[in-house]
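The complex appears here without one of its protein chains, the remainder shown in place.
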Amino acid sequence: MNGLNDFLNMGGYAFYVWGSYGITLLVLAVNLVVPMINERKLLNDLARRARADRHSGGNL
Amino acid sequence: MWVWFHKLGSPPYFYRLSGRLMPWLGWSCALLLIAGLIGGLILSPPDYQQGDSVRIIYIHVPSAWMSMFIYMVMAVAAAIGLIWRIKISDVMITASAPIGASFTFIALVTGSLWGKPMWGTWWVWDARLTSELILLFLYFGYMALHTAIEDPRIAAKAGAILVLVGAVNIPIIHYSVEWWSTLHQGATVAKFDKPSIHLSMLIPLLLMAGAFKLFYVVNVLKRARCELLVRERRSAWVRELVS
Partner (left out) sequence: MNRITVSEACRAVIKRDLLLAFRHRSEIANPMLFFIIVTSIFPLAMRPDPELLRTIAPGVIWVAALLAGILSQERLFRSDYEDGSLEQLVLSPHPLSLLVLSKIVAHWLVTGLPLIVLAPLIGILFQLPAQDMPVLIITLVLGTPLLSLVGAIGTALIVGLSRGGVLLSLLVLPLYVPVLIFATGAVAAASVGLPVAGQLYILGALLVLSLTLAPLATAAALRISLS
């Protein structure tokens, strides 16, 4: 348990070390999630248009 | 070899190839990241002077490296795009810029968080941080220019020129900021000099650098694929893909 406490405490620098790692993880996570959401939206949108295309029987 | 290179410029081929590569790259990135985190946070020793706060180096230095590396990739892509008129290069530059800006931001924030316990202030005008700040402006400048110009072909070429002009300037800016910083070095001694790098610190550093690099590749491919789908949405291969 002492080991875990020491680990979390980072020799008194907890705020700075965990802050750094935390912000990094946050920024990288945002960079991962935003394109994933965009891709999903985009593919749905394109699929929808393709269906509408087929129903209208046209060649847009 | 050149045939493959040109094939890479074809959107459907690029899309298929990147789709196949991404899972491998993604898992490798995750592995390296975990190894780097374990090495940096647990296995490597605390510094004799800076204590555990030295662990910030395992993020600060690799992200600074990435911020420069990504800009260089953008510059090479810009040159390729302008010389050989390959349209995918603009997609790559546009996809890389936000990632490069993110790493620059991370370098600045971690640099600040490293500096506060060491030097007592949230910001230090030392050479590396100041150069990173200017690099952030260069990234923002590219993104602002690219979004401001409406015609996508003009935006692509103008952006490419801006990236190249920036790339030529980066060594000059870096050198001038170094010189300026040595002039104004106050009473405080060595700044963010890497501590004489011991193997136990070098390994986590390189692991994190590798992880960040793979993260960039995975992320840029993902963004580039989205961008390609948008630009080529009327083409046959995209229609086939979505139906």
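Read from first to last, the chains carry the letters A and B; within each, the first residue is number 1.
We take it that contacts are C-beta pairs under 8 Å (C-beta built on N, C-alpha and C of every residue); 3 or more make two chains touch, one makes a residue touch a chain.
Please read all numbers here as calculations on a predicted model, not as lab measurements.
Asks: Give me the visible chains that the unshown chain touches, in label order.
Replies: Taking every chain of the complex into account, the missing one touches B.
Asks: Check the options B:Leu17, B:Ala79 or B:Val165 and report the residue that touches the missing chain.
Replies: B:Val165
Asks: Going by the contact rule already stated, which one of B:Leu8, B:Ala79, B:Leu145 or B:Val230 would touch the omitted chain in the full complex?
Replies: For the chain that is not drawn, the touching residue is B:Leu145.
Asks: Contacts of chain B with the missing chain: which residues?
Replies: Against the left-out chain, chain B lists 134, 137-138, 140-141, 144-145, 148-149, 153-154, 157-158, 161-162, 164-166, 168-169, 172-173, 175-177, 179-180, 183.
Assume only the chains that are shown with their structure count from here on.
Asks: State, to the nearest whole Å, the distance from the C-alpha centre of chain A to the C-alpha centre of chain B.
Replies: Roughly 17 Å, centre to centre.
Asks: Could you list, by residue number, the parts of chain A that touch chain B in their complex?
Replies: 7, 10-13, 16-17, 19-21, 23-24, 27-28, 30-32, 35-36, 38-39, 42-43, 46-47, 49-51, 54, 60
Asks: Quick check: in the complex, which residue numbers of chain B touch chain A?
Replies: Those residues of chain B that touch chain A are 37, 41-42, 46, 51-53, 55-56, 59-60, 63, 98-99, 102, 105-106, 109-110, 113-114, 116-117, 215, 219, 222-223, 225-226, 229-230, 233-234, 238-239, 242-243.
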